[in-house]
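Of the protein chains in this complex, all but one are displayed in their positions.
A, B and C are the chain letters, set down in written order, and residue numbers restart from 1 in every chain.
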Amino acid sequence: MNNTFGTYITLTLFGESHGPEIGCVVDGLEPGLRVDETYIAHRLSLRRPQSHFSTARVEPDPFRVVSGVWQGRTTGTPLCILISNTDARPGDYMNLANTPRPGHADYTGFVKYRGFADPRGGGHFSGRLTAPLVAAGAIFQAALRERGITICTHISRCAGIADRPFGNLAEDSDFLENAAFPVLDQDSGERMKAAILAVAQAGDSAGGVLETAVFGLPAGLGAPWFDTVEGVLSHVLFSIPAVKGVEFGDGFALAELRGSQANDAFRMEAGRVVAETNHNGGVNGGITNGMPLIFRTVVKPTPSIAAPQRTVNLSTKSNAEITIEGRHDPCIVPRARAVQDAVTAFVLLDLLKGI
Amino acid sequence: MNNTFGTYITLTLFGESHGPEIGCVVDGLEPGLRVDETYIAHRLSLRRPQSHFSTARVEPDPFRVVSGVWQGRTTGTPLCILISNTDARPGDYMNLANTPRPGHADYTGFVKYRGFADPRGGGHFSGRLTAPLVAAGAIFQAALRERGITICTHISRCAGIADRPFGNLAEDSDFLENAAFPVLDQDSGERMKAAILAVAQAGDSAGGVLETAVFGLPAGLGAPWFDTVEGVLSHVLFSIPAVKGVEFGDGFALAELRGSQANDAFRMEAGRVVAETNHNGGVNGGITNGMPLIFRTVVKPTPSIAAPQRTVNLSTKSNAEITIEGRHDPCIVPRARAVQDAVTAFVLLDLLKGI
Amino acid sequence: MNNTFGTYITLTLFGESHGPEIGCVVDGLEPGLRVDETYIAHRLSLRRPQSHFSTARVEPDPFRVVSGVWQGRTTGTPLCILISNTDARPGDYMNLANTPRPGHADYTGFVKYRGFADPRGGGHFSGRLTAPLVAAGAIFQAALRERGITICTHISRCAGIADRPFGNLAEDSDFLENAAFPVLDQDSGERMKAAILAVAQAGDSAGGVLETAVFGLPAGLGAPWFDTVEGVLSHVLFSIPAVKGVEFGDGFALAELRGSQANDAFRMEAGRVVAETNHNGGVNGGITNGMPLIFRTVVKPTPSIAAPQRTVNLSTKSNAEITIEGRHDPCIVPRARAVQDAVTAFVLLDLLKGI
Partner (left out) sequence: MNNTFGTYITLTLFGESHGPEIGCVVDGLEPGLRVDETYIAHRLSLRRPQSHFSTARVEPDPFRVVSGVWQGRTTGTPLCILISNTDARPGDYMNLANTPRPGHADYTGFVKYRGFADPRGGGHFSGRLTAPLVAAGAIFQAALRERGITICTHISRCAGIADRPFGNLAEDSDFLENAAFPVLDQDSGERMKAAILAVAQAGDSAGGVLETAVFGLPAGLGAPWFDTVEGVLSHVLFSIPAVKGVEFGDGFALAELRGSQANDAFRMEAGRVVAETNHNGGVNGGITNGMPLIFRTVVKPTPSIAAPQRTVNLSTKSNAEITIEGRHDPCIVPRARAVQDAVTAFVLLDLLKGI
């Protein structure tokens, strides 16, 4: 089920970058959850391109909840959110239809859909489709908050600059919730912005690493063998455009540790089992252990760059060169943060329902 | 569906480390695929503990195909493979029932199954369950070979030692198919073995990184938004015990590149579209592009170590110390290779059926 | 997945009777299928209430295909159809919120959704939701026609009057495709209409039996054990409001036959295996055998009637009486025909993809 995800709660995503509307349908939500349109708008604003770091395309994201909500609360029947595409300028992309952009889905989409896909602006593959994910994610995040569960994501690295690691999660998450540029150390943040600007001025693009923490989670989420927390989360995290890797806890650094260093010893604390360290990122055997869930994704540099690139012409089956006009982000890492929060919230709400 | 994976082809895994039998059921296989029991036995041998690098438990893996095969070929109806547990010594683990081993699933399994889980040897969480995966994987790998698709995995890093990167994939895969210790550079291999032995003698354990290459794949496998090749593969790769991270192509190193460095330009080669480089690991927009699929997993050091560790007593709700007796591997990275090949083969065969 | 159906192709339904829009998302369609909006409008017209036999509510069904179609053909990515609710008169139903209508989903919906469901006009349970099914069904039916497969449904019995059985399926299906009142024998049709009118004038409602034939199907659709053609079709047929039974071939009459009467002998005909009779309705062992697929559903009389009925007040937990105002059909059997064709087309297209 390519565009539907989830087990007990399902999310179905539809639309194209330059179609009239894009949206998603969420089924299986508990009845009675509050749906706060102001909070949805806030989360959408965190995903929106900001100033000179991002694409100049204005995306006001005028969303409508057309089903599944009655008097401000979920009904328990499918919730559909629609977002209109008001600022589409299809002309910019039409010349790319036959010359796939390197690093994009143009070529693979052409093969998969045998030339029938909507070629405008990436069509169904467009990052624009993450807007409904973020809108629905606001509902999921609010529902988790009601249960004492908080999700936050910061830019761990970007354009060669590192942020400080997570510290006090309650404080860090409060800060990130309203941070347009989600870094914890402001000095690092300024240097990152400067580095991104420099990349942009060079007509190039930058990647980075997003780190997410979730706290307040109960132990017991996830299941052997295939629906591990790590497996289910990574499945959907790789749907965030440009994500090419996912790691939990110490991640790839665990390759260099010994078991005596990597194991997280348990102890009782106020009648509750806790781990003394968190090298495993809150997951043992694929199931949450009650410690903060910690993971990172790597976001590759945006493939749309100003320089001419070598490609092929799919009609003439010959080599070609392409120069990408239109609007594009030098770095989508800041915006991807809102998407990472959203899909994480979805997975956790679904896993909680399965307990 | 916790213990069932797949869309067109499904695999259901069952059993406990010390139960009478473990096994799996595979449904949706094309009728007429050859089932070669010799090849199944060969792949199981690659997973089996070897000499002093691994647990002393002897696992002859006497498997039986009890359904879905008639006269040496798949029938198209569910194929069930059973493996008997002949060398179970349940006593070794029974004393651990109340004192969860750090880094293992003991505590999270206790919470999830409310104390009803089989406590012997990790029960359903045991790495023993990977044996049926490898057995079934042999059938999948053979079916892929018939279609010109080859999967191979080597130890990229282990215990601080690096193997050389993949070179000529046809040669490397031929070599790895029969390599008991799967490294490409023999000198590095000897140093790795020595390093693992040293770790073992210190009563400790080591982790590593497994790198997989798949060649001969058509373009067009995987689908937006949620069933990307990366997402589906990572979902199941995290089921391999101790895997804590997955990355495709250049993976986390992409964070440090510019778009101009990370994009893989296209060109025509013998009438076929190829990419000049492979930073994206054979995947664009979540769909294979016909280049080799390349990914790596990190395998954390085995949590079972000789040293006493701090834990809790779940009955008395007090702090405790545990010393793990029994048999355990100082490093499961070499054995995990066969599992990684197997689950990769499963995912690809399933995605191919969906084309 | 309550509101999503299908294996290879999935259909997700959303909306409420009096919400702004209702719709569905279809994922997994082959790219390149023609989408003919005129044919969609035609099929919607067959579902629309006609004259005095049906509710007086005017439903122009202004549909929009907002994704998944480009230049008149499916793209292969999710296809979303939206239909606006232009003639909603919520006031009519609001007084029923606490006094569930007998025979409707009001009470069970109240229990299931704990009072949070949209109470207007049946909310998500409304027969109005069948409009997007019929709209999408037009695309499925056209795709099947391209493959030589035709679906047609007539009213086999209604209000005590029987239609003639199917005869020449090619002729019968041509006739039914454009028949506003779908009966094969016109004299029976007139008597049915008169009987329905008489029931309506008595403030009561009538039920009936719909019989469907599908011809041109290949042998081999459906699979043991659980995804039999009969099982998958009946699963979705029971979603048609008021359907309370499904039978294939001779159906319940088979209870009275002997094996020697019920078996359909095979013979070769023009190099093709055919059955001499069709007591099994084109299905053996849950799989199509190439003969016409024949089944019937029973549609109970519409629960909305004019007479006062005994019910309960869910707020005061006391007995109550209810009189249903608003608009309601004396008989939905003629309109349900279009829905039965649509969901049948969906199931068959999905099963064909799985071959």
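In this text, a contact is a pair of C-beta atoms (placed from the backbone, for glycine too) under 8 Å apart; a residue touches a chain by one contact, two chains touch by 3 or more.
Note that the coordinates shown come from a computational prediction; the quantities given were computed from them, not determined experimentally.
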Residue of C:Q141, C:N280 or C:T344 touching the missing chain in the full complex: C:N280
Among the options B:H42, B:R64, B:R310 or B:K353, which residue touches the chain absent from this view? B:R64
Spell out, residue by residue, where the missing chain touches chain A. 8, 77, 224, 354
Note that chain B touches the absent chain at residues 1-4, 10, 12-16, 19-23, 25, 27-28, 31-32, 64, 66-68, 70, 73-80, 82, 112-119, 123-124
Residues on chain C that touch the omitted chain in the whole complex? 1-5, 7, 13, 100, 102-109, 111-112, 124-125, 129, 157-158, 160, 199, 202, 204-209, 219-220, 222-228, 230-232, 234-239, 241, 243-252, 254-268, 271, 273, 275-276, 279-281, 283-289, 298-305, 307, 309-312, 314, 317-319
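Here is the rule we go by: only the chains that are shown with their structure count from here on.
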Which chain maximises the distance between its CA centroid and that of chain C? B
Distance between chain B and chain C based on Cα centroids, please, to the nearest Å. 46
Hey, what residues on chain C touch two or more of the other chains? 77
